[in-house]
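Here the complex is missing one protein chain, while the rest keep their positions.
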Amino acid sequence: MTVRVGVIGAGMIGQDHIRRLTDVVAGAQVTAVTDIDSGRAAETAVRVGARALPDGPALIAADDVDAVLVTSWGPTHAEHVLNAIAAGKPVLCEKPLATTAEDCLRIVDAECSYGRRLVQVGFMRRYDAGYRQLKGVLDGGTIGTPLMVHCAHRNPTVPDAYHSAMAAQDTAVHEIDVLRWLLGDEIVSAQVITPRATSRRFEHLKDPQIMLFETAQGVRIDLEVFVNCQYGYDIQCETVGETGLARLPDPAAVGIRTAGQHGSAVLQDWKDRFGDAFDTEFREWIASVEAGGEPTGPSAWDGYAATVITDATVRSLESGQQPVTVDMKPRPALHGGPA
Amino acid sequence: MTVRVGVIGAGMIGQDHIRRLTDVVAGAQVTAVTDIDSGRAAETAVRVGARALPDGPALIAADDVDAVLVTSWGPTHAEHVLNAIAAGKPVLCEKPLATTAEDCLRIVDAECSYGRRLVQVGFMRRYDAGYRQLKGVLDGGTIGTPLMVHCAHRNPTVPDAYHSAMAAQDTAVHEIDVLRWLLGDEIVSAQVITPRATSRRFEHLKDPQIMLFETAQGVRIDLEVFVNCQYGYDIQCETVGETGLARLPDPAAVGIRTAGQHGSAVLQDWKDRFGDAFDTEFREWIASVEAGGEPTGPSAWDGYAATVITDATVRSLESGQQPVTVDMKPRPALHGGPA
Amino acid sequence: MTVRVGVIGAGMIGQDHIRRLTDVVAGAQVTAVTDIDSGRAAETAVRVGARALPDGPALIAADDVDAVLVTSWGPTHAEHVLNAIAAGKPVLCEKPLATTAEDCLRIVDAECSYGRRLVQVGFMRRYDAGYRQLKGVLDGGTIGTPLMVHCAHRNPTVPDAYHSAMAAQDTAVHEIDVLRWLLGDEIVSAQVITPRATSRRFEHLKDPQIMLFETAQGVRIDLEVFVNCQYGYDIQCETVGETGLARLPDPAAVGIRTAGQHGSAVLQDWKDRFGDAFDTEFREWIASVEAGGEPTGPSAWDGYAATVITDATVRSLESGQQPVTVDMKPRPALHGGPA
Partner (left out) sequence: MTVRVGVIGAGMIGQDHIRRLTDVVAGAQVTAVTDIDSGRAAETAVRVGARALPDGPALIAADDVDAVLVTSWGPTHAEHVLNAIAAGKPVLCEKPLATTAEDCLRIVDAECSYGRRLVQVGFMRRYDAGYRQLKGVLDGGTIGTPLMVHCAHRNPTVPDAYHSAMAAQDTAVHEIDVLRWLLGDEIVSAQVITPRATSRRFEHLKDPQIMLFETAQGVRIDLEVFVNCQYGYDIQCETVGETGLARLPDPAAVGIRTAGQHGSAVLQDWKDRFGDAFDTEFREWIASVEAGGEPTGPSAWDGYAATVITDATVRSLESGQQPVTVDMKPRPALHGGPA
């Protein structure tokens, strides 16, 4: 069986995922596309042999759409996801699930009312081979009970539109999700402290930032977010447990010795770093849809949690860099909470 | 368009490739299967929604077979490949292309008579991300003209049926192909020298072996083949040029510090090491078939060359460990030889 | 000329330094020894051909003592160092310079009154080849203006007498000194946060601790102190600047592949990790004494600064884990302050 996917939003990320569903992942087909720019939707649809539809509701309702992919502008996510739930169709929504915690919660509630999980959020790191190995090591007990995690998230540079709150909302949000999953633990407080800012970027941006998180189990996480580090795209994660530590591997790279240096290239682009993870994410999502089961990836609850935690992080940044308690609602039974 | 593939040979490798064509690679479908064990063919066909056909000729002739995959027993390869050429259908043949140089040459000749390339040989290393990076470094001139290559091919262990000549025929053949491609050069002589044999294996087996190759350009290659190295599956390749060296990366692995050791796991299975390479190999092969062009991977000529070179290597091993000249026919125009 | 050294304190560290001065460092001779245990002093003196003297003052006054090494119990350091200054003799004092900031300041004042530097404090990391390389990289501008430093100081285990304040006083004090020197910057605030404690150690000990420092230039330092990490003695230091990062190397170690693992041994003992640094420290100290100049190593002021900063760190630990401002006196002209 081929899973027929309707795509809402044919921008840069949408196009990349359409290519992925068409050329990379077996068993999937893009059958419908919609976009706020109807010309772009039409062109895209022609190129991949799909139909262009006028809007999200039409696409979600279409008979030849088994599952929905939401890659439109963030503020529109909640509405599309709620519509998909109402239609009982599986939906993969790029992060963020919604731009406010309230909207995330509405989605969680809608899904609970529907009675089974339909929503997956596009946190792709859980599909990265390195993180999966790392989780295997943690779960296997090799390093004992985790106590601390040291992370770094570095981009070579960011566009002018990037503002200080985005360090949490757009950048650290990936670590927030993947660390909750790695540790099987919840983040209960967040704090930001700001080192001297790099002079390599516009003045108003607080870059780098150091984020400090505490989990329910008392694990302390420090995360360097440095989005104008100049040298490359570099993701580090070291987990320290009672009997040892485990470190996310750097991507395999040819070692070169020349001109007095031994070295290897550092990636420059997150799409190179996590391209395989995206492929795996879509492959497993399509498989779960085909199997007719619930999605196996990050849930609506995970999307809600990420939003609440990034909100707390931003609040710390903007209000004196003190620790801010994460105020999360009770976890519903559908999402592993008490029945 | 979906490429409809007929598979000849549903043994272990065949099954793995059928899974790959079905579950992993987009745009492909296995429509026909045959196997010397007709029951196995039937079961497999049912499982993937294909037809079981009585034999190779029937499969190659089938209307719903656009391209042929040969994964049967080595001695049968030549016949199936020649039949596919006669039928004008693209064929991907697992290594070896044929078990004798003469048969390889018959295939090369048949393809030349047909007038365009149809055959690809299943040397998957050319699709490994590490080797591709390495080729990029070599081609980019970073290390200057290559002068030497140091390689190792280590397996944790091999089955009892493995005999000394297989070190060249089954094991080193992968380095032989990938080095010809990496260097863009031809191997002109081969020699084997045998260190003290490991006591960890049956007595008649010469293991390890050190193979020495020389290329037309004077590059010297040393290759350790050690198929009972105990510790893991480990592929090493270091190319030394006039101004530097470049080394195939080890697979990315979580770094762990525990109990007085800093380390990471070594893979145990070639299928883990080259699984992604196989996926890429098939993805690109399917794409070339879909595009209606010639295959872009290892050619019949490459299959012939690998066989002639492994023959010379085995001859050196069996006749006093002296250098043996590789006696290769002139390269036909279809394969880049003089017109 | 041979520098004649008198040693106050012949305990474990004292014995190691006596061996160093006798067997390792050229141009030095231990001529006098004193210890609170006069028997131990006598035995030691006999063994190395020195005189046993009754106490510090007698040793400092001795004609055949050109320079004084203080390796006695911490609370006695200040008195011996002050006496050496009064006698106008160079003195190398193991850390801490004194157990209170007030005593450190008395030493700084005494030295200023004397008019030239006589005191060196035994912070050996400045003599470690790796830290020196790292300082070369920082000073050379390779990574631009430093913005952050991520450090870890891990011991496999500590004795029962170790208490929570010692994490700053005995352990982190090495990072505090070496980071001030690496960055050429002053630490102006300190904070401790405590992750979930390891269960592998006695209950009252807060281990691990995460220390956060801020410098006058706004550099943010995070330092994991984990003194029961089980797996080994491991020192990490990564400096992140505006254009890159530089990382303290791990000690060179044989790489081993066996039994499915690629790895190398982690050191277990700080004496193995910093043995060469101690040798260099003493070699350079002896050379400075022989040359008749001022010591080139960590000064009394550095000893004072380290004490004030560790005091602030302990205060943060013991009083709610809030940031504590480091309250340092003005730097005197003799130590690079304003004239």
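Going by the order they are written in, the chains are A, B and C; count residues from 1 in each one.
We adopt the following convention: a contact is a pair of C-beta atoms (placed from the backbone, for glycine too) under 8 Å apart; a residue touches a chain by one contact, two chains touch by 3 or more.
Note that the structure is predicted; figures quoted are calculated from it, not measured.
Colleague: Which of A:Gly49, A:Pro75, A:Gly184 or A:Gly263 touches the chain that is not shown?
Modeller: A:Gly263
Colleague: Using the touch definition from the top, which of B:Ala129, B:Leu147 or B:Ala252 touches the missing chain?
Modeller: Candidates B:Ala129, B:Leu147 or B:Ala252; residue touching the omitted chain: B:Leu147.
Colleague: Of the listed residues B:Gly56, B:Pro90, B:Gly244 or B:Gly263, which contacts the missing chain in the full complex?
Modeller: B:Gly244
Colleague: Which residue among B:Arg19, B:Arg200 or B:Lys271 touches the omitted chain?
Modeller: Checking each option in B:Arg19, B:Arg200 or B:Lys271, the one touching the absent chain turns out to be B:Arg200.
Colleague: In the whole complex, not just what's shown, which of B:Ala165, B:Leu212, B:Ala265 or B:Met328 touches the removed chain?
Modeller: B:Leu212
Colleague: Provide the residue numbers of subunit B that touch the chain removed from this figure.
Modeller: 144-145, 147-148, 150, 152, 193-200, 208, 210, 212, 217-220, 222, 224, 226, 229-231, 240, 242-245
Colleague: Spell out the interface residues on subunit A facing the chain that's missing from view.
Modeller: The missing chain touches subunit A at positions 230-232, 234, 250, 253, 257-266, 268.
Colleague: Please give every residue of subunit C in contact with the chain that is not shown.
Modeller: So the residues of subunit C touching the unseen chain are 22-28, 129-130, 133-134, 136-137, 142-143, 243-259, 264, 276, 283.
The working rule: only the chains that are shown with their structure count from here on.
Colleague: Can you tell me which chain is nearest the middle of the complex, judged by mean CA position?
Modeller: When every chain is reduced to its C-alpha mean, the one closest to the whole-protein mean is A.
Colleague: Please identify the chain with the largest separation between its CA centroid and the CA centroid of subunit C.
Modeller: Using the mean of the C-alpha atoms as each chain's centre, the farthest one from subunit C is B.
Colleague: Could you give the separation in Å between the centres of subunit A and subunit B, each centre being the mean of its C-alpha atoms?
Modeller: 38
Colleague: For subunit B, jot down the residues that touch at least 2 other chains.
Modeller: 250, 253, 257-259, 264
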